[in-house]
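As you look at this complex, bear in mind that one protein chain is not there, while each of the others sits in place.
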Amino acid sequence: MDYPAILLIVAACAYVAGMAGALLLRRVGRLALSVGFGLAAVGGACGFLSGVTSLATGQAAARGAVTFWSGPAPNLRLVIQADPLSCFFVTIVSMLGAAIAIYSLGYSGAYLGRKSVGLLAALYNALLLATTLTFVAGNVWVFLIAWEMMALLAYGLVTFEHEDRETRGAAVFYFIMSHIDAVCVMLGFLVLFQAAGDFSFDGLRGVGAKLSSGQRDTAFLLFVVGFGIKAGLVPLHVWLPVAHPVAPSNVSALMSGVLIKTGIYGIARVCFEFLGGPPLWWGALLLALGTVSAVLGVLYALMEHDLKRLLAYHSIENIGIIVMGLGASLMFVSTGHPVLAALALAAALYHTINHASFKGLLFLGAGSVLHATHTRNMEEMGGLVKRMPQTAMLFLLGAVAISALPPLNGFVSEWLTYQALLQGFGSTDSLLRLMFPVGGAMLALTGALAAACFVKAFGISFLAQPRSQAAERAREVPASMRLGMALLAIACLFLGLFPTVFLGWLGPVMNQLTGEALAGRLSLAGGWVLAAPGANAGSVSTAAMTLFGLSFLLVPLFLRRMLGRRAKTVRGPTWDCGLQGLTPRMEYSATGFSKPLRMIFKALFRPHREVQREYEFSPYFARSLRFESHVEEVFEERIYRPTRFWILRVSRRVRALQQGSLQVYLLYIFLTLLGLLLWAV
Amino acid sequence: MFIHDTILNRLKRGCETMDYPAGDAPALPDRHGGGLRVESARCAADCSACVSVCPTEAITRASGQAVALDLGRCLFCAECVRACPDRAITQTGDHRLAARLREDLVLGGTGKEQVRLAAALNERLRGLFGRSLKLRQVSAGGCNACEADTNVLGTIGWDLGRFGIQFVASPRHADGLLITGPVSKNMALALQKTYAAVPDPKIVIAVGACAIAGGPFVGHSQVSDGAGALVPVDLFVPGCPPHPLTILDGLLRLLDRLGGPSGKG
Partner (left out) sequence: MNSSPQVVDFAVGLIPLLAAIMLVLQLLLLAQRMLVTVIRVFALQSLLLAVIAGVVGYTCHAWHVTLVAVLTVMGKVLFLPWLLERLIRRVRIEQEISPWLNMPASLFLCGGLTLLGYLVARPFASAERVGGNTLAVAVALVLTGFFLLINRRKALTQVLALLTMENGVMLAAIAFSSHGMPLVVELGIFFDVVIAVMVLGLLVFRIRETFASMDTSRLNELKG
C-alpha cells in the first residue's frame, strides 16, 4: 500500500475542506479562522509526512504517473506524478504551509472584524493546494493550470489589504510579471512539444536529444526567463521587493519560502530531465546570473530600512546561491562529472529547503514585530528584545542560520556549495572554469555582507531602546504565532545538526536528476561527519561542533559554581558615560549603520544625500533639519524605467487610432473583414 | 627605513626613566617652594596679616586662638609667607604633601606644624591594589592644570606604568577614581554615576585644591566645593596644581611602594 500517496491525497482533501469550510463560515470570523487554518495545518502535516516517507523509504522513486481523468482530445489528461523531485518540493511546501498555518491562527486575529478572515483562510488553503499540484503535475496541462492558479491566488492574497494604494500597485505589478513568466514557460513547453508530440512529463523526458541545437537553446532561454521571473533572478527580480512586503506577513513567508521555489523546481525539472545534455554555456549562464543575484540581492538588502523589504532582497540573494549550485551542477553534467554534478545539485536543493525554513522563520518574525508595533520601518523599532524575548530569540536563530554560521543549516548548504565550486576549477579545461573560483569568492563576499545585514536587522529592530511609542508599547505575540516560528526553528536546527540524515533522504532526487545517488559518499563516521566526495575535499561535522561547544561552555559554568560561591552579584544600570540618561536618539539608525557599505559600493548605489537646515543666527543652532537619502536600484533605473517609457510613448502614438466614435470602430472591423476576404479570394 | 631608524634611535637613547623612588627625587623648580610650615607659637598676639592676603580664605584666626592654615584650600601662592612679619609661615621645599584625612591638612595647632603624610592602605587593599591599581580619571570642571600634571606621570620620564598604575577607559575596569576640578554642578551627576559604576572595593583620590575644597572657585553657586561633598575620599593631594612628584609620592605612599616607613627622597 502506498501510504505516502494516500497521505498526499488526504492532504489535498484537507486543503479543499479548509477552503470550503472557511468560505462557508466566513461570517463567523473566529470559527472560519480556526477551521480554515487548522485544516491547512493538518493538510500541511500530512503532506510533509507523505513527502518525507516517500523519500526516505524509496517509494518515490518507484512511482509512476497516474492518470486521473482523460478528456476528449488525446493530450488532454489530468496526470499526477509524485516522483522524488516532486516529493522533495511537496515536503517543503507542506512544512512551511503547516507552520505558517499555525502562526496564522494568532496572526489573523488582527484582521477580525476589519476584513474577511474566512477569505484569507480560503485563499491560503487554495494556494497550498495549487502549489502542491504544481509540484506533482505529471503533464504540461496540469502544470500550467496549477501555475496560473498559483499566480492568481497569490495575487488575491497579496492584495488582501487593498485599501492601501501601494498594495494595489504592487499586486498589479506582481500579476503582470507572473503572466509574462507564464507566457515564457508556455512557449518553452510548446517548443518541446513540437518535437516530442506528447504533453506528459514522461513523454517529454529526454526530448532535448530530438531538438536542433537552436531550438534547444531557445527553449532553455525561454525557461530561464520564465522560471527566473518566478524565482526572482536578477535582472528579472524587480517585482519581488515590491510585492512581498505589502502582503500579510504569513503570506509573505509563504511566497518567499515556497512560491519562488517553484521557479527552482521548474529549472531543475526542465534542464535536467527534459532538455538534458546541456552545453557548457548553459551552466555558466546560470552560475553567472546566480552570482550576480547573490551579490546584488544582499547589497540592496543592506540599504533597506523596511524590515520586510530587507528580507525580500535577501530572498533574491539566496535564490542566487541556489541557482549558482544549479549552474555548477549543469556545468559538471556537461563536462562529464556525475558525482560533482550530484554534489552541486545536492547543495542547491539543500539550500532550497534551508532557505524555506529560515526565510519563513524570519518573515514570521517580521510579522510578529509588525503585529506588535504596527510598523515595518526599522527606524521606529528597538528595545523589542526585552518586550518580546521569545520572538527575538527565534528571529536571532533565523538570522544566525541565514548568515551561514555553524552549526545551523545555512552553514551546511553553503559549505556544500563551496565544496562543489572549489572542485570545479579542475573539472574542465575550458576558459569558463574561471567562473568557479570567482563564484566562490563572490559567495564568500555575500556571506559576509549577509552577516552584516542581519546584525543590522536584528540589532536595530530588537536591541537598545525603543525609538518610538509604538515600539515601547509592544507586547509578546500570542502563543500560536510563537509555536509556528518555533516549528521552523526546529527544522533549522535539525537540518543543521543532522545533514547526513537529510542528504540520505535527498539521495533518490539526485539519482533521478543526475543518475548518481551519492549514496554513502557524503557521510563518514556512521553519519556524524559530512564529507564531500573527491580527493582533496573537506569534511565537517556540525553535530560534533555543537557538542564540543556545549561542553566547553560547561567548564566555566562548573568553575563558577565551585569557586564563585562567595562572590556577590550587584546589578546596576549600564554604564552610560555619566550622562543624564540614554535616549533612543543616541542609538544607531539603520541608515547610519549601513553608511560605510553605501560609500564603498557607491559606484553601484549612486547614493543621493540632501540636508536642508533652517536657522536664524548660526547653522549650529538649527530650527529645523530635513535629511533625505536614497539609493538607486540599478535595474529599475537602467532597464525597466526606459523600457516602460518607450512602451508608453509608442502606445500614445498608436492611441491616435482610438477616435472614440462607434462608427469608426465598426469601420475598422469592416475594412479588416473585407481585407481578409479579398486576400482569401 | 622608518622602523630601523626608530629602533636605532631608541637604542642610542637608552632608558630615560628616572630612578626615583629607587634613586633621588628630581629637584623641584626654583619658583616652587614645596610645602608650608606653620609655627603658630611665633605669631604676634593680635596679628592677622596673613588672613587678609589669602585669596581663598584658607587661613583663619579666631580671637585668642592660634592661626589655622587649611592646606586643602591653599593655592601655594606664598602671599602669606611674604605678609607674615614674624616668619610664622615658611616654605619647606618638601614635595611630600599627600594626606589620608582632611583634618591632617589643617596646619597650625600644636604638633601640626606640617602636614601629616598619608599612611598606606590596609593590608587587604594593599594586597589587591599594591601591584596593580587601575584608576579612572574624572575631570570635574577645573582649569586642566591638575590633569596636565597627572598626565605627565604617564610619560617616559616618570613612567607610572612601572608601578602597575594605569588610567583606564571605563569605571567598570577601574579600582578607583582620581578626581580633579571643583566638581561643577554639571559634572555632579556624572561623578556620582562614575563612582557608582566602579566595582567594590574602590578608592578615591582627590588631586588639587579644587578637588579638595573648591580651589579658587570656592563658595561659587555652580560648584560643589570639592569631591568630598559627593564621594568619600581616601587620599588628598594638595597643590594648585600639585607637582607631579607630589602626586606620585602620594600614590606610592598609598600603596606603600616607597620602601620603608619613612620613605626616601
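Lettered A and B in written order, each chain numbered from 1.
One rule holds for everything that comes next: a contact is a pair of C-beta atoms (placed from the backbone, for glycine too) under 8 Å apart; a residue touches a chain by one contact, two chains touch by 3 or more.
Note that this is a predicted model, so its numbers are computed, not measured.
Engineer: Can you list the shown chains that the omitted chain is in contact with?
Structural biologist: Hidden chain, whole complex, touched shown chains: A.
Engineer: Given that one chain is not shown, which residue among A:73, A:603 or A:678 touches it?
Structural biologist: Within the whole complex, the residue contacting the unshown chain is A:678.
Engineer: Write down which of A:551, A:580, A:624 or A:663 is the residue touching the left-out chain.
Structural biologist: A:663
Engineer: Name, in rising order, the residues on subunit A that touch the hidden chain in the full complex.
Structural biologist: Within subunit A, the residues touching the omitted chain are 655, 658-663, 665-667, 669-670, 673-674, 677-678, 680-681.
FYI, only the chains that are shown with their structure count from here on.
Engineer: Where the centres are mean C-alpha positions, what is the separation of subunit A from subunit B, in Å?
Structural biologist: 68
Engineer: Taking the touch rule as given, give the residues of subunit B at its contact with subunit A in the complex, in rising order.
Structural biologist: 170-172, 187, 189-191, 193-194, 196-197, 199-200
Engineer: For a test of understanding, state which residues of subunit A touch subunit B in their complex under the given definition.
Structural biologist: Interface residues on the subunit A side: 570, 572, 575-580.
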